[in-house]
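Heads up, one of the protein chains got dropped from this complex, but the rest are sitting where they should.
Right, subunit A next:
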Amino acid sequence: MEFFERFAVPHPSPLIYASMVAIGLVIIAIVLGITYFKKWGYLWNEWLTTTDHKRIGIMYIISALLMLFRGGADAVMMRFQTSVPENAFLDAQHYNEVFTTHGVVMIFFMAMAFVIGLMNFVVPLQIGARDVAFPRLNAISFWLYFAGAMLFNVSFVIGGSPDAGWTNYYPLAGNDFSTSVGVNYYNWALQISGIGTLMTGINFIATIIKMRAPGMTLMKMPMFTWSSLVTNVIIVFAFPVLTIALLMGTFDRQLGTFFFASENGGMDMMWANLFWVWGHPEVYILILPAFGIYSEIISTFSERNLYGYKSMVGSMVIISLLSFFVWVHHFFTMGHDALTNSIFSITTMAIAVPTGIKIFNWLLTMWKGKIRFTVPMLYSVAFIPLFTIGGVTGVMLAIASADYQYHNTMFLVAHFHNVIIPGVVFAMLAGLTYWWPKMFGFMLNEKIGKWAFWFLTVGFCFSFFPMYITGLDGQARRMYTYSEASGFGPLNMLSFFGAGLMAIGFIVIVYNVYYSFRYAKRGIGDDPWNARSLEWATHNPVPEYNFAIVPQVNSSEAFWDSKKKGHKLFRGDYKEIHMPNNSGLPVIMAGLFFVFGFSFVFYIWAGVIISGIGILACMAYRSFEKDHGRHIKVKEIEETEDKFGGAK
């Protein structure tokens, strides 16, 4: 019995018991459902063991949407708790756990997964490749992310969630002040999924550098591919810092070292520095692919080429460099001298210049265009003013002296949601709607999509604009309650109202998926949006080999040129196509990583050793495995192409 006591949740409440029951019922329902419909074989053969970049992309996106709802539920609980003064819905400890998991889930398991999911699906298609450079590694990346996400989510019902904020500052996150296993979960969940992300970074750099279609020079790549390349370079430079910082945190908490302690020569400020040396580039890891998506969408629906292609690329490269030189602005108030703060204040503001160039380039892309207000375009059009507001408040925060008044307040919360929601979340929803027909062969309903858009946009304004004001009125972030005398009540109620509208918006999106799946027209052709880049040159949905014949590229808009200027994309005859085999190894290995992480969280050394040996055994097996992939015969290609409505 003693063994099991450690798994108890330290601060149980009816909410947690209810979610335990809910999780249990959902798992039973899923298992029974799959068994009843006899889908275990399908699931294993077609999805769990797949190395197809498109399916991996879709699995990333499904996981990201699940995490969006998990993090969204946290968000609604927080806004409800603070909607009136002295609310007793959540106590302090629960509120602390809720905002911590909200941040972690939304950044690591929602936004990152969504971005990487779209990259997975779109990038190989945009460069005319058949898959990524290392398909097996790609599957391992996904399954490690998934293992990390699940490990993090079980903390809610087994052992307790982390409660030191998503920034996890020491010494608060140390054993003295955070006594549950929550922060152990934080360390291991992020460590495992972070390794996956790092491998994605390497994989996509190799893919984009080495596997572009003939004729596609670097400066002829579509903008989303460019943004992915820059993003993955940032990942490769930034994520090792997080890996090491998390490892040091694990050593401190579980093996008795003092890296981040305030005594014995440790230094709590080092965590803050390491965290943000990773954390600020992370912001650009999220936003640059979003910029890429907006570039694709705005150009498509303005029916114009992207204005200032070269300055778009240049500004992204400059942003990626600057992103490594601004981290101190996350703690201007840590007592540095005025000179240090001045330097980082200027480097931070400098980022506004390349970002401003991008905003104007988008406006100039629409100029003289023929603008169609489809759902993806609506998100992009709303993005421009909302992101500008988020951007300029970022410049306000970059003024070091003024930051002493904004830091740790709702003003800051308003700012970063103002860049992340219209920036990243809107981009992901726009990109998902835009590429949906490529993924599934039918379109999402435009009318329902527009309803969702309006709920989200109006809800966003009501949720977050009031926070700028309460921040300037002195409302600190992360307070589970406040007094009536403070006067924060009415505006917080307005925020809760906005959060409710956003929640409705997301539910409408789910309904749209259901509705479109049932009623949407199939057989929509290969180019439903009248688009411009290479991914639209193949069929909807995409056959597993992507392109029957490798396309010949002449510009960044090869597909548009093939439609308008008579450029011939596909020359020659079908040839045998070499494709990677499926493998069960990635999902098994990720399962072992999950057991490893879980055991380490609870100091179950037997589990750590056994799963550790298992992981090494998987690696050894892979080293000696002879897997040369398989070949798709010409006849098979012809059949598939006929089925998809004629050869290309």
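The rule is short, and it goes like this: a residue touches a chain if its C-beta (ideal position, glycine included) is under 8 Å from a C-beta of that chain, and two chains touch if they have at least 3 such contacts; residues count from 1.
Convention: contacts and distances are computed from a predicted model.
Selecting from "Peptide ABC transporter permease", "Quinol oxidase polypeptide II", "Deoxyribose-phosphate aldolase" or "Putrescine export system ATP-binding protein SapF", the unshown chain of this assembly corresponds to "Quinol oxidase polypeptide II" (UniProt protein name).
Note on the undisplayed chain: of the listed residues A:236, A:334 or A:588, the one touching it is A:334. In the complete assembly, the contact with the undisplayed chain comes from A:479, out of A:23, A:479, A:507 or A:588. Annotation: of A:6, A:39 or A:372, A:372 touches the absent chain (contact as defined above). Taking the whole complex into account, subunit A touches the unshown chain at residues 92-93, 96, 163-165, 169, 171-172, 176-178, 262-263, 265, 267-269, 272, 302-305, 307-311, 331, 333-335, 337-338, 341-342, 345-346, 349-350, 352-353, 356-357, 359-361, 363-364, 366-373, 378, 381-382, 384-386, 388-389, 392-393, 395-396, 398-405, 407-409, 454, 457-458, 461-462, 465-466, 469, 472-474, 476-482, 487, 490-491, 494.
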